[in-house]
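First, the structure itself, so that you have it in front of you.
The other protein chains are all here in position, but one chain of the complex has been omitted.
By written order: A, B and C. Residues from 1 in each chain.
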Amino acid sequence: MAGKVLDTITAEEARRVIDAAARKAEEIGQPMDIAVVDAGGNLKAHVRMDGAHIGSISISINKAYTAIAFQGETAGLQELTRPDGPIYGLSDAHGGRLVVFPGGIPLVRDGSIMGAIGVSTGTIEEDQQVAEAGVAAY
Amino acid sequence: MAGKVLDTITAEEARRVIDAAARKAEEIGQPMDIAVVDAGGNLKAHVRMDGAHIGSISISINKAYTAIAFQGETAGLQELTRPDGPIYGLSDAHGGRLVVFPGGIPLVRDGSIMGAIGVSTGTIEEDQQVAEAGVAAY
Amino acid sequence: MAGKVLDTITAEEARRVIDAAARKAEEIGQPMDIAVVDAGGNLKAHVRMDGAHIGSISISINKAYTAIAFQGETAGLQELTRPDGPIYGLSDAHGGRLVVFPGGIPLVRDGSIMGAIGVSTGTIEEDQQVAEAGVAAY
Partner (left out) sequence: MAGKVLDTITAEEARRVIDAAARKAEEIGQPMDIAVVDAGGNLKAHVRMDGAHIGSISISINKAYTAIAFQGETAGLQELTRPDGPIYGLSDAHGGRLVVFPGGIPLVRDGSIMGAIGVSTGTIEEDQQVAEAGVAAY
């Protein structure tokens, strides 16, 4: 082994973020897929709560990836990518890994993006709310 | 929504399995990617322990998937798929989702496969050992 | 914008690594594809020297990715993944992104992997030699 890859977010931190998000999801009565990726966009942890969507496994992971990929919330891409927006078509332009609606948020420390959370299964308002609860625990 | 997808393995069970596997990984001093999928082969939970391989994210998930896909341990595919084996080429035959070496094991209850665990980053002996520790906690 | 993603290797460092590798490639008279990825396995820079293979674009990028993914030289995977090796089939198990022969080497600083170089088009001995020349310039 040549060396060690830097862990930008620890497994313990990822669990704390996911647990806080899951508590919010239970509170609002909407099971969710919740994913956390590191600063390189690689999966650090994921959980599919009981009753959450199978189709949201990828969506949650890709929301977190997208928040890393464009250094911001996926919610910020929604208006820009609508049919009359300046980057309409973005979601098609990267092999199916980008999500352009709410639920993906960077995890920031001292001004640097250390990872991101992605939440999916509920409405976009619920997804965003649950993602924010996760962010608040980081 | 037409109905609810049956949860064959609960998030709580998946966590118990992953935590038991992670304890074994810590005990042997080898950080691991650990994944649990449900009876449909879909990801239920994943964690990448600090220091575990990024390349093993997919390998751990695909080991668990393969254990569901062929209803048995991935270790059982190893000799069958070698160049002189009867199903040589299997690992190529499914779009890059099959793993044909140890570390993927079904989670069985009352004779039914309810899910599977996949473990990756260590040697195959370590991966198998850690996966077995996860199975024992189910 | 929520924050800034950490750059583990700078564009200037990546260029220095690539330029040193390219000089070695010229010296031995074998044009090469040369790629550098960051600690997350994401492409930082790439050049296809005149006469290098189109097919080696992906191979060079994937060699660098593999060196990150498994925290070591791709050369180290060669014996392990041969038909009679313990992880035969690895190269099929990750959707076509892994390279299990020489030419991919981590870029290490203070014991941490900050990125990786991947080189392809020549023989594996040439690829490895050119990659090592890149590493020496980091």
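Here, a residue touches a chain if its C-beta (ideal position, glycine included) is under 8 Å from a C-beta of that chain, and two chains touch if they have at least 3 such contacts.
This is a predicted model, so every value here is computed, not measured.
Seen in the complete assembly, the chain not on display touches A, C. Here one chain is not drawn; of C:42, C:62 or C:129, the residue touching it is C:42. Interface note for the absent chain: among A:49, A:69, A:117 or A:133, the touching residue is A:69. For chain A, the list of residues touching the undisplayed chain reads 40-41, 66, 68-71, 83-84, 86-90, 92-96, 98. Seen across the whole complex, the unshown chain contacts chain C at 4-5, 7, 10-11, 14-15, 40, 42-51, 53-54, 57.
Everything that follows uses one rule, which is that only the chains that are shown with their structure count from here on.
Comparing mean CA positions across the assembly, the chain most remote from chain B is C.
Mean C-alpha positions place chain A and chain C at a centre distance of 29 Å.
Chain B has its Cα centroid 24 Å from the Cα centroid of chain A. The set of chain A residues that touch two or more partner chains comprises 4-5, 40, 42.
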